[in-house]
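Only one protein chain is missing from this complex, and each of the others stays in its spot.
As written, the chains take the letters A, B and C, and residue 1 is the first residue of each chain.
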Amino acid sequence: MVVSPLITAKGVSYTYPDGSVGVREIDLEIFPKERVGIIGPNGSGKSTLIFLLSALLKPTKGEVRVFGLIPDKKNVENIRRRIGVVFQNPDDFLFNPTVKDELLYVPRQLEMNEEEMRKLLQEYSKTFKLEEILQKPPFRLSGGEKKKVEIASVLIYSPEVIFLDEPTANVDGKTRKIVVEMMKNYNGTVVITSHELGIIEELCKRVILMSKGKIVLDTTINDLNEQILEEIGVF
Amino acid sequence: MVVSPLITAKGVSYTYPDGSVGVREIDLEIFPKERVGIIGPNGSGKSTLIFLLSALLKPTKGEVRVFGLIPDKKNVENIRRRIGVVFQNPDDFLFNPTVKDELLYVPRQLEMNEEEMRKLLQEYSKTFKLEEILQKPPFRLSGGEKKKVEIASVLIYSPEVIFLDEPTANVDGKTRKIVVEMMKNYNGTVVITSHELGIIEELCKRVILMSKGKIVLDTTINDLNEQILEEIGVF
Amino acid sequence: MHVVLEKTLKNASSYFQNFLIHEYGVRGTLHAIDARVKLLSSFSFVILAVSTFDLEKLLFLLISLLAVSTVLGVNLKSLFKRVWLFTVFSFIVVSPFLLQNPEYPFLFTLRVLITLISLQLLVMTTSFAEICFAMRSFKIPQLFVHALWLAYRYILVVFQDIVSILLARESRRVAKGSHRDLWKKGGEAIGLFFLRSIERAERIQLAMASRGEKIFEMRAKVGMLEIIYITLSAFIILWWLAL
Partner (left out) sequence: MHIPDGYLDLSIAGIFFILSFIVLGYSLYRLRSEKLTSLFGVLSAAIFAAQMLNWPIPGGTSAHFVGGSLAGILLGPYAGALAMAIVLTIQTLVFNDGGITAWGANVWNMAIVNVFLGYYLYQFLSKFNRNLGAFIAGWLGITVAAIFAGFEIGLSTSFAYGLSITIPVMGLWHAILGVIEGIITAGVVAYLATRRADLLEKKEVGRASFALIAVLIALSPIFAYFAEIVGYSEPLENAAEMLELEESPIYEGLLPDYTIPGLDPYIGTLISGAIGVMIVLMLAYAVRYARSSRKDT
């Protein structure tokens, strides 16, 4: 049986409105249940790639297919439902009046019943130790608390594909462990970028190396060695 | 000879306007040329403490002395000039129209001469690999690039005391190495918070552990063991 | 409806954001000229344009300014992008006169177009910091210039925030939602955004405090370049008067 890819990028480039090149000529296939790590130096295009693969940005050249579809007005909500994106910067992500609203933002849209929502809320706020800040507006949290809320409000609706952009930046060791644990038990596709190689090693078999907007290597974690990393400038 | 402390906090508490407790009853002395690491779980008050010690926030209770002075309207500018603070969130820190303006913001105020500024700019943009983005507005950079710019624009004016709030979040391995290197050779006082214990181990002899707004342990790096960390919830 | 509204808002914000930061990378000759000289000459050209309804004078001015733009490194295409909107706008406003006095709407619009181009010769080639500096050296009060600079920076921050928040909303919009929500939730969202911006600004204020709040003074540059540009502007004025 041939498994068809979940997400495909063909000749994808993205140039920001001011002319900066985000990524160029990306060819990539991501298969169901894969765990993919994306690494590369600052500004190499990792976050841009995530926005493209999750259909949040439209490529300026080339084509992205998600679940076999080219995202357009009609199918986009459906695609969104099945994808979760944890942004690199939680300040760009949190916009609800309280942490509670933040967590329930998607469940409410899906019109889950009250009981179910209450349960989810309890479960996730307990796991991520958010009980005491549930009523606070997210912009009044500490850096790591924001990131925690962000991660929790994506995981809470169990999307099929999860993109995690620097999930461990600013979060404490305990939360990091919880995220790793949850991702290990998670039943969907996961794409992670991180500058902390540890989490990539723990979670991903496949690793993609980026440099200057291009994919320079697409390999397995075991084939990755210090020399390559140093050459590309990750170290 | 008795060395007098550079910064002292006596019974310092800070409550945010909405009633959230930032830190409570902090007693602390920091001595010249010390390297202090502050660790603790998310929301334990590390960033708040840094704002208090650098005279950016006024304690709601207790007293902070910096260079022996209680910061007030008259002396505060002088105090701040001798202190550099790298904020946890670079978006809260960068406000100039271009990266170049950002780097030269303080040097220009100190009225350095053109030649000197040109040299500094060249040196720091080379070290941090910022040459290609010097003309870009900072808010159009990638997450790690922002942090790099932030760190560079504080180090560029060599303040006597440097506070680094999560300097390694979002930055690549290479930059991390550079920061560690620079801090090792640095001749002043350094206070660092980080969830990545590696950098604290490499740089700091003294470590302060925080939990729920309080200092629960003030010890040396060698006396720190996993058990204590786990108890407090860092791991 | 609300989706369309959000989309429009997002497009508008990114459009205006681009307006706010000019192409710092591209540097033509005009970029190098002292901001004060450019400010004065642009102002004079505007005065010339609004002081006449003479077709010859207006055409002379228009062609001269376009020539100056081309030679001194202002991209005509981006110039056009920045001036067409208000030109069309003005034409619409006076279009009812087309039947009664067909010349007037065109002349009127031409005047407006020239004033827009004149100002763009300054705006497209000068950073906002330089403009502030020029104002300071014309003795405009410190407080005013400082406030101008402050507001400009916050405008950049606010626009960036609007764009990223709208993207975040999009990333978690999994259902179309109802129109009813627009008024109820829309107001709340705007209020919250405002509050959040204020508190963010309070933190940026801290960053400024930690690095000193003195608005920097730039150094003036007056040399051959400036003198020739002044001559050029003076010539345009004289010829306009004589024509």
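Going forward, a residue touches a chain if its C-beta (ideal position, glycine included) is under 8 Å from a C-beta of that chain, and two chains touch if they have at least 3 such contacts.
The structure displayed is predicted, hence computed values, not measured ones.
For subunit C, the residues touching the chain absent from view are 12-13, 16, 19-20, 29, 32-33, 42-43, 46-54, 56, 59-60, 63-64, 67-68, 71-73, 82-83, 86, 89-90, 92-97, 101, 104, 108, 111-112, 115-116, 119-120, 122-123, 128, 131, 141, 143-144, 146-148, 150-155, 157-159, 162, 187, 191, 194-195, 197-198, 201-202, 204-205, 221, 223-225, 228-229, 231-232, 235-236, 238-239, 241-243.
Everything below uses one rule, namely that only the chains that are shown with their structure count from here on.
The geometric centre of subunit A is 37 Å away from that of subunit C, both derived from CA atoms. Subunit C has residues 21, 25, 200 in contact with two or more other chains. For subunit B, residues that reach two or more other chains under the stated contact definition are 89, 136, 140.
The touching residues of subunit C, counted against subunit B in their complex, run 21, 24-25, 127-129, 153, 156-157, 160, 200, 203-204, 206-212, 214, 216, 219.
Those residues of subunit A whose C-beta lies close enough to touch subunit C in the complex are 17-19, 54, 56, 77, 80-81, 85, 87, 89, 91-97, 105-106, 109-111, 137, 139-140, 153, 157. In the complex of the two chains, the subunit B residues touching subunit A come out as 16, 18, 20, 40-43, 46-47, 88-89, 91, 133, 136, 140-145, 148, 166, 168-177, 195-197, 229, 233-235.
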